[in-house]
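Only a single protein chain was left out; the remaining protein chains are all shown in position.
Our next item is subunit A:
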């Protein structure tokens, strides 16, 4: 192994040097990646004693391997000293001033002059500054990646710093094999060079795919969308040439879409936004494919629903990016309030993104999905009860339910349970479960708010339930002696109470977390209708309103056995239909959260918190860096659970247990 290869990675103080032609390929003939040089490596040849020695030969250099290794991920400066003669300096300075004001090849001249000074240096020391990440960033990024979220790092930092940070937060696993998409600033034709680099990276990605899947494909767009392996770094200078060219942009997007980690460095605020726009456009293009017309519109529409882009940043230069993405999250930091002022959500630490997405995001999706479906459901049910009646009254528009009762249906009788549901309900009792199992975030398996589920639960089910709540009362009313309730107002009361029971049972059945508050309001929402029926006509009479739709209707309806039998059978039928369907779902195609709920229940029976039971040491560490402490289990309970009682010395640790 060449000695130099072990020096790759880390921060360099002179990035333009790192952008030179690749010193050595990777054996596959692919010209990337090129090595990153550490500051000490750059400085080493300038040291007085190291003139003719190999860079990293550990036996000769004070900048030896262990030191270099320990500098990985730090911002390093190597300090050297050299004593200059005063006349020499005066002469040099004059030439320097001349070069600094030169119009031709100023950089080259300055570099050459710098070289004259920076040689034969005495090594003074090395400083290393850790550019400290916030707490829990690696754990947070790992959690997000596990959740199926693609994470990109876009920064204004230098490439080496950026890659370093990406390594330390686990976005990039192997800095040695990262694909560098960096065009030399001195290149005459940077666009062609960028194209060449892109092609090389794509070729390498294709080969990796062929190796991993055993299937050889000609172009990258034939690779499955979900397959990602390589990691890539691109810098702002290169992006300058790529983003202005459509062909290059689409190549970059295609390539980046198949990279598991992407680092964009030295990017300007507008480039940050440009990258977000580019990837949004790419995703749209991918799903529409060759579709045209209505199918193209539908594909774009579905994509808009299924995937969102989130930007998170803390600085003023992130503002454009935060505003371009679907969701912008600003971190309140030391860099001012520009980011938070322009964001949708503001948090104080990067790691809080995890609960924001995994807990609040999950819950929000679940609750809004149910809220929407249920709101449609209860209104369509009500409307269809009225609609069915039109077939029997010559489509004259006669309402089955009087207007006051219709108004209170939505406002009083059915609003509170679903609002409480949308505030309190959750599929798992312990919200930490979402962070422990980040995969629960992935909604591709869970059809909670798809078009199909909306039409099924929100509409079709409403039509069926409305039919039950209308036709059973309609055909059940019969002259029954003194309590004959065959008039249109009595039928309305029957259908209304049946309907009310049905929609309240529906919200009770879909609820996955019954709090006392919720239970009380579900019960109240239904049972309040009886006092309402009894008292409302009295109020009307008290106000001298003689309303044939209410006065006297309730007392006759409530006294009729037909009413009670109709209510019972309507609610048994609609509840039974839904209950059977939900149970079948639960038994035969359980959602992940259903299995989790069963698991929780079982743990509760054993008197434990189930996370405590299931968490591994690795997860405990991850959760702990995210600020979630899960208490260790008591040792004796562990022992009691895992092994039959066996004689052990008192106080001796169980041999099978890790140290506490």
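Note that a contact is a pair of C-beta atoms (placed from the backbone, for glycine too) under 8 Å apart; a residue touches a chain by one contact, two chains touch by 3 or more; residues count from 1.
Everything that follows uses one rule, which is that contacts and distances are computed from a predicted model.
The listed options are "ALA-interacting subunit", "TAF1A polymerase", "Tryptophan--tRNA ligase, cytoplasmic" or "Kinesin-like protein", and the UniProt record of the chain not shown names that protein "ALA-interacting subunit".
When the missing chain is restored to the complex, the residue among A:368, A:584 or A:621 that touches it is A:584.
Seen across the whole complex, the unshown chain contacts subunit A at 392-394, 396-399, 424, 426, 428-429, 431, 437, 439, 442, 445-446, 472, 474-484, 486-491, 511-518, 541, 545-548, 551-553, 555-556, 560-562, 565-566, 568-569, 572-573, 576, 579-580, 582-584, 586-588, 590, 592, 594-595, 597-603, 614, 616-619, 641-643, 656-658.
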